[in-house]
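In what follows, a single structure is set out as structure tokens and then discussed.
Just one protein chain is left out here, and the rest sit where they should.
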Amino acid sequence: MSGGDPAGPDPAGRDPRPAGADPGGTAPRARVPLRRLRALIGAVPFFAFIAVFLLVPTLVVAVGAFGGAGGTVTLANLTSLGDGYVRDAFVRSIVLSASTALLGAVLGALLAYALVTARPDGLLRRVVSSACGVLAQFGGVTLAFAFIATIGLSGFVTTFLRDQLGVDIYSSGVWLFELPGLVLVYTYFQIPLMVIVFLPALDGIRPQWREATASLGGSTWYYWTRVAAPLLAPAFLGATLLLFANAFSAYATAAALVSQGAPIVPLQISNALTSEVILGRENVGKAMALGMVVVVAVVMWLYALLQKRTSRWLG
Amino acid sequence: MAGLIARRRRRQALFRWVVVAVLAVFFLLPLVAMFEFTTRGTGGHRTLATWRLLVHWGELAATYPSLWDGMKNSFGLVLFTVLLMLVLLVPTVVWVRLRLPGLRRVVEFLCLLPLTIPAIVLVVGLAPVYAWVVYFLGDSTLTLTFAYTVLVLPYAYRAIDAGLSAIDVRTLAEAARSLGAGWGTVMVRVVLPNIRSAVLSAVFLSVALVLGEFTIASLLSRTNVQVAINLLGKSSATMSVAVSLASLILAFLLLFVLSFAGRRRRSGTTPGDHS
Partner (left out) sequence: MRSTLVRGRALLAVVGLVLAVTACSPPAKTNSAAATDAGKAKSAADLGGMDKLVAAAKKEGTLNVIALPPDWANYGEIIKAFGDKYSIKVNSAQPDASSQEEITAASQLKGQAGAPDVFDLGTAVALANVAKYAPYKVATWNDVPDSRKEASGLWINDYAGYMSIGYNAGKVPAPTSLADLLGPAYKGAVALNGDPTKAGAAFNGVVMAALASGGSADDIAKGVDFFAQLKKAGNLLPVDPTPATIESGQTPVVFDWDYNNVAQATKLKGKIDWKTFIPSGAAVAGYYVQAINADAPHPAAARLWEEFLYSDQGQNLYLKGAARPVRVDAMQKGGTLDTAAFSALPAAAGTPVVLTDAQTQKAKDYLAANWAKAIG
């Protein structure tokens, strides 16, 4: 413990040295691999479980993406991803996911902050976080139905606005069944998800830090940009990434709302896998799923880059 | 200083109530629309017949037997999935943070993978695995626990990671170790109590996910509460919307009760004193 980082303990835990490592580096070399092995064993149950129930299914799908008719190996499925329509679907999916991720992240963070300012044991926080837990997973046919019943062409809010206030929200076209509508409906479960996932990070902010900043003459702006934001940034970015992936692979809600024309990738995949009109495209569906994994891997890489940038903010 | 704090608290309270009120309207409107639909009766009258049938449980279970089976299965699945998630994920995330920081990005990507693959495709991959699971463990619906634990990983990981990033876990662990604690004690008695709210968030998300999951159970021809509701919807639209709404309310009550398990003893913090 002594002789460690002279600047003091690293609050965000980013010190790469394993805990208890000999800072002088004089331990015999044989001990380091043994320690790593012992450390690895601790992670074995998780990795074994993941290997069987996640990696194997992913590999089955990935291998299937290269399968052709009658068991041959082919790249045709992957090259078909370059088709104009599939490319458009990918672009629309990415735009939809990115916009709902950002919208959900910002509004969700605001709501989470509002909750954190309330009494930690109080009714408001319990009620709102339970509601968010439930609504974060609410989706599919029922959500689409509920939205159409609310602001669909004959929804009660639409009729109220039209009859009582003279406002026709569909005067420039029915946007509910296009991208803007999907964004609105997706935000319905993105905001609660953000609240649930981001709340633990906000809980870690100590009130003493605010007081310390104030007593040292810092303004609210200074506190938020120089003290709180750098600490919250990793969790915020991670949660936004989760929101992105959540929207990217969401299928059931879009299927109920926009069942014509498969504008986004999960709907394209469903078409390929379950169509009873155009048969034999299952492997194209698997290739599209592989494409989705690649997109999310790229987004994760960008996120890791961003994390490194924001960590410099602190140090 | 006291006047400053009081002013800040008032502003916070105002901010809090405005945000909550605006978002509450946004979230409640669709639910109100659902409720309104369930009260539609013949001839344009309002009726609570659907809800009355829902409350008469015996009649309901007789008319729609798969609903009761689905609910039993779902509750079993919730229990086992949460347990498996807590036993498998929480220690691993903490362990990786403390002892295997090089694997952190790998674990992060693996925990995001289930969310990148749409469920309909995941089932294509899960089917051969489940052929083996059924061979070893029989074909009870409860074996879906494994698939659900995988589905829950992205959300649970993110919640626990957020909680861990807020505490100085490395220092805590080093301090405990230097005082002679074994890794078990570090995990259970040092780290876990500090990430209580994060673990609770992870449990919330797991419960909600398992209760709301439909696709995988349906495609593997198992019965859970959402599959039963879907079948119900084919016979009676108002009934299925009413059951959906009821299951949302029940899940909400369940989570509300669970939130009392995460009681926080933050002595030295006066309420409302955040930031």
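Labels for the chains are A and B, by order of writing; each one numbers its residues from 1.
In this text, contacts are C-beta pairs under 8 Å (C-beta built on N, C-alpha and C of every residue); 3 or more make two chains touch, one makes a residue touch a chain.
What you see is a predicted model; the values in this text were computed from it and never measured.
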{"item": "Which of B:L192, B:L231 or B:L258 contacts the chain that the document leaves out", "value": "B:L231"}
{"item": "Identified contact with the non-displayed chain, of A:L59, A:L75, A:V95 or A:A212", "value": "A:L59"}
{"item": "Missing-chain contacts mapped onto subunit A", "value": "33, 36, 40, 51-52, 55-56, 59-60, 85, 141, 144-145, 148-149, 152-154, 170, 173-174, 177, 255-263, 270-271, 273-280"}
{"item": "Footprint left on subunit B by the chain that the document does not show", "value": "37, 40-43, 123-124, 127-129, 131-132, 134-135, 139, 218-222, 230-231, 233-238, 240-241"}
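In this section, only the chains that are shown with their structure count from here on.
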{"item": "Mean-CA-position distance for subunit B and subunit A (Å)", "value": "15"}
{"item": "Subunit B contact footprint on subunit A (complex, rising order)", "value": "1, 9-13, 15-16, 18-20, 39-40, 42-43, 45-46, 49-50, 52-54, 56-61, 64, 107, 110-111, 113-122, 124, 126-131, 133-143, 145-147, 149-150, 155-157, 188, 191-193, 196-205, 207, 210, 214, 223, 228, 231, 234-235, 238-239, 241-242, 245-246, 248-249, 251-252, 266, 269-270, 273-274, 282, 285-286, 289, 292-293, 295-297, 300, 304"}
{"item": "Residue ranges of subunit B in contact with subunit A within the complex", "value": "1, 4, 12-13, 15-16, 19-20, 23, 26-27, 29-34, 36-37, 88-89, 91-92, 95-103, 105, 107-110, 112-122, 124-126, 128-129, 146-147, 149-150, 153-155, 158-171, 173-174, 177-178, 183, 195, 197-198, 201, 204-205, 207-209, 211-215, 230, 241, 244, 248, 251-253, 255-256, 258-260, 263-264, 266, 269, 271-275"}
